[in-house]
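First the structure, in the form of structure tokens, and then the observations on it.
As you look at this complex, bear in mind that one protein chain is not there, while each of the others sits in place.
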Amino acid sequence: MATEGNIHARPIAIQPAPAGPYVHEAHHPWLQHHFDSMTQQAEASTLGMWVFLVTEIMFFGGLFMAYLVYRHASPSGFQEASHHLNIYWGTANTAILIISSLTMALAVRSAQTSQPRGTQVLFLFLTIVLGLAFLGIKAIEYTDKFKDRIVPGPNFHWEGTHAKAAEQFYSLYFAMTGLHALHMIIGVGIMSVILVMAWWRIFDEEYYTPVEVAGLYWHFVDIVWIFLFPLLYLIGRHYHAG
Amino acid sequence: MSGHVAPKTMYYAVFLALLAGTGLTVAAAFFDMGAMNNVVMLAIASIKALLVILFFMHVRWSTRLTWVVVASGFFWLLIMFGLTMTDYFSRGWVEGTWR
Partner (left out) sequence: MEITTVGLNYLNNGYGLKSWLLTKDHKRIAILYLLSITGFFFLGGFFALLIRLELLTPAADMVQPDTYNKLFTMHGIVMVFFFLIPSIPATLGNFLLPIMVGAKDLAFPRINLLSWYIYVLGGAFTVVAAATGGVDTGWTFYAPYSTSASNSHVITAGLGIFITGFSSILTGLNFIVTTHRMRAPGLTWFRLPLFVWSMYATSLIMILGTPVIAITVLLVAVERGLHLGIFDPALGGDPILFQHLFWFYSHPAVYIMILPAMGVISEIVQAFTRKNIFGYAFVAFSSLAIAIVGFLVWGHHLFVAGQSTYAGLIFSILSFFVAIPSAVKVFNWTATIYKGAVSWDSPMLYAFGFIGLFTIGGLTGLFLATMGLDIHVHDTYFIIAHFHYVMVGGAIMGYLGGLHYWWPKITGRMYPEGWAKFAALTVFIGFNLTFFPQFIVGYLGMPRRYAMYAPEFQVYNVLSTAGATVLGAGYVIPMIYFIWSLKNAPLAGNDPWGARGLEWEIPSPPPTENFVVSPIVTEGTHQYAPSREVGIGH
């Protein structure tokens, strides 16, 4: 079993840390005990969110993969199906999300520059309202699809030449936009918490990691939509049913 | 702690570019350009995504590690797309079979 001592007994130096990159700054109330500094804590949090967003890329990636395979299998069927999406609602929602990304970025900036809480709260509030507007429009679109009976399942009804491909397209449409909408709902929830925190005057130039990290998430959800919009709404615009 | 504070005007400029990209891609969709439709559409979407990532998400001012993380996410997506589509594109290449 144990050998008495060891041949090269050279313990690794364990001493108190000297002044260095990770030295204690004046102890901030929001510094968790296992971090050495606010910088280290903030860097860990943002890296954590980025790594999480990579998993999100792969998560949505599975659906995009399916889209690619099925569109490759029936390109004109997908175009025909896409033609029945409402391009006005789609474009409006794209614009709404872009505006919400701007308000989000400004919310982060206002925390970063220690703006008064009114400014921070206003930008966060606008972001939430725009997110809800997006979801409202999505709900209208979904209702229309139910009315037109183009929801996949036994009641799917298609007047066109590519009924099978159309059902496939709408399977993917609901899966992709549904998952995206779920992310929006979660995003609105997160923003509401952040808004309350901003109201409590928690964020300033010393500590704004939660706003920043939540903002990364919000922008990511926007990026997913930036790809969903053309792939779902725009591929059928010039399609002429034969 | 301190992160890079970008001027407000930059955010507005990126915002306008994103709106312009949206308008452009919608307009382009109404012209029948064959396979080019997809190229244009995806090119505009990629540029928009890049703008959001670089400026709104501050990657422009982030560490090299962040760049690697972001890039690896998209790279792995391409691995999945690329190798899977290798299969679908090469179906039926062996004469007389469906494989």
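When the chains are written out, they are named A and B in that same order, and each has its own residue count from 1.
Convention: contacts are C-beta pairs under 8 Å (C-beta built on N, C-alpha and C of every residue); 3 or more make two chains touch, one makes a residue touch a chain.
As the structure is a computational prediction, the values presented were derived from the model and not from experiment.
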{"item": "Positions on subunit B where the hidden chain makes contact", "value": "65, 72, 76, 79-80, 83-84, 86-88, 90-94, 97, 99"}
{"item": "Residues in subunit A touching the chain absent from view", "value": "1-8, 10-18, 20-22, 33-34, 36, 40, 43-44, 47-48, 51-52, 54-63, 65-66, 69-70, 73, 152-154, 164-165, 167-168, 171-172, 174-175"}
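Everything that follows uses one rule, which is that only the chains that are shown with their structure count from here on.
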{"item": "Intercentroid distance (Cα basis), subunit B paired with subunit A, Å", "value": "15"}
{"item": "Subunit A partner contacts - residues on subunit B that touch it in the complex", "value": "1-3, 5-6, 8, 11-12, 14-15, 18-19, 22, 25-26, 29-32, 37-38, 41-42, 44-45, 48-49, 52-53, 55-58, 62-63, 65-66, 69-70, 72-74, 76-77, 80-81, 84-85, 88-89"}
{"item": "Interfacial residue positions of subunit A with respect to subunit B in the complex", "value": "37-39, 42-43, 46-47, 50-51, 53-54, 57-58, 61, 64-65, 68-69, 72-73, 87, 91, 94-95, 98-99, 101-102, 104-106, 109, 112-113, 205-207, 212, 215-216, 219-220, 222-223, 226-227, 229-231, 234-235, 237-238"}
